[in-house]
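The complex appears here without one of its protein chains, the remainder shown in place.
Order as written gives the chain letters A, B and C; numbering starts at 1 within each chain.
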């Protein structure tokens, strides 16, 4: 329709007129990490650290700077792993806009012997989805922007999957 | 600090580490206007239309497609103006991001004899802020994207301001 | 607690609604609820609006809906509990009455998701949960959350993808009988099984769609309810619980603890001892097929690991042991996030009043209906029991 104002378009399926917002909102957050900065220090050294309350010894991963039980901010930093058992797994095929450029990726939750768990990418040969119960190793790699990131990889002994 | 990971920067004022989100969210809305499309038709013809309930004769501006009193969607479309009295006025100096490129602009609420009111830009000579009570004329101009937009301008007789 | 009843219920058509903006969409259900209750806006003392937003233009929807619908200057607020937002809106309206601060209150659920393109919607839903540790770093999506549960559930109970598909087949069947549903067509197991993976092992037809829609209920105290209607639908109990933001804080992935806790609380308040025996019809939160199976167990309809047998035996169809989602569920009726919980309440009201179309009207013997509304992946759970007595 020639005389439709610029800002109005017709929906392709329904033909209904839609006003196309002229104001784009762009959001990119800045997230304070002061209280968990040792985690990022660790990551640069290739270690994945959890925070541990010095008073009640509770372990926090993802780490947090305060213990809600003791109401104190007095934390030790302890290394996780190296092995974790796969509790749940998925391959993400429909990706969010900000991950649109990536290949389908595999994510899983691994449980460490200390009892805490972590969600991370799984890097297994051939983008294979390993079985629930598989023993994995946590490792530090780099994301596309050269930032260190933790991932799960096969144990050094191999895939170490449970028998079917 | 050389060894800071790419995604972390130090705040300029406090020196606190901030994780800079790698995922930008961009939002631009598509707003259905089917039920008020006559308003946009009117605008293209240089007329500012309000909707009027055929049953109870209530006048709606901004227009809406249904009358909440009668619970019906049976509307006439009637032209507003040409004159309105200025009830409230401001000049916007600190602008939102999506208006950052524009000069400071003047906005006001004008009341029409029919009792409804409209918020719109005021285009007066020299970016002058007119006095409360000034009689204005509603007119249709174009925004920077060539879309028709309604504005308040001086009456043909001149500024028509109340005596001080 | 003061007795509170629903005395009016309305719902919009669910779907991709390019014909109505947020306010007009809300008005469709608000006007229907007012009509149903036989009251006017001025009679309402307070209204809550459940809306998640960000994908839609209005950031103060409680106010813009109020203006459009003639509810201004009544007191209001917006509430959010992810996909359980609608039930949270009902809690706020109910508590307003039970506390004595209102006699008539309205809960409006509203979502206009198609205000932005689909990849942006996927992005926005994915960001819910724990932003930094799940989304920012790893791009975990909302289907991905439930897929993690599906992987663990299937491994533990030897369920397979066909079992999940049975839920989709049932709910599409009922969707085909609901003129307000987004999908009014049946699907076969084959169609489900051959649809594309969204997040392995969940496929497109395991998933509820992106939906625009609204629903509204009007609540009243006992005296007002009895004055307005012969068939008040009482809120007999409501349990509310939450789960960890980080999925990795959960100890297993076969059940939503928040659902279990919320159900327990709701049953206790309503005096329900044996849900399958005492509940006539349930609407449960089937945002994905796996979610409906877990709900069967979390709500105590069957024991752990027995959900698959229940759907295989068609015991959650009309006429079965416990009919579930006779309106098509989120799966086929659609899932306008903030409206879903209120839409469940509308369905409970219609079922209990025996106003559903015959083909999907449950047999109402005890006069009790259940709604189970989950926010996120057990981040929130709201279980509500409605009854004729």
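To be clear about the criterion, a residue touches a chain if its C-beta (ideal position, glycine included) is under 8 Å from a C-beta of that chain, and two chains touch if they have at least 3 such contacts.
Just so we're clear, the structure is a prediction, and the values are computed from it rather than from any experiment.
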Touch with the omitted chain, as defined above, among C:39, C:262 or C:326: C:262
Of C:36, C:57 or C:111, the residue in touch with the unshown chain: C:57
Footprint left on chain C by the chain that the document does not show: 1-2, 21, 46, 54, 57-60, 62-64, 66-67, 71-82, 88, 91-92, 94-101, 124, 127-132, 136, 238-246, 249, 257-258, 261-262, 375-376, 379-380
Hidden partner interface residues of chain B, rising order: 11, 13-14, 16, 18, 21, 29, 31, 61-62, 87-100, 102, 105, 107-109, 116-121, 129, 131-133, 143, 149
Residue ranges of chain A at the interface with the undisplayed chain: 19, 21-23, 25-35, 64-66, 68-69, 71
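Please note the rule applied: only the chains that are shown with their structure count from here on.
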Chain contact topology (line, ring, star, complete or other): complete
Farthest chain (mean CA position) relative to chain C: B
Mean-CA-position distance for chain B and chain A (Å): 42
Residues within chain C bordering two or more other chains: 18-19, 57, 120, 123, 127, 132, 135
Chain A, residues touching no fewer than two other chains: 16, 18, 21, 29, 31, 96-99, 143
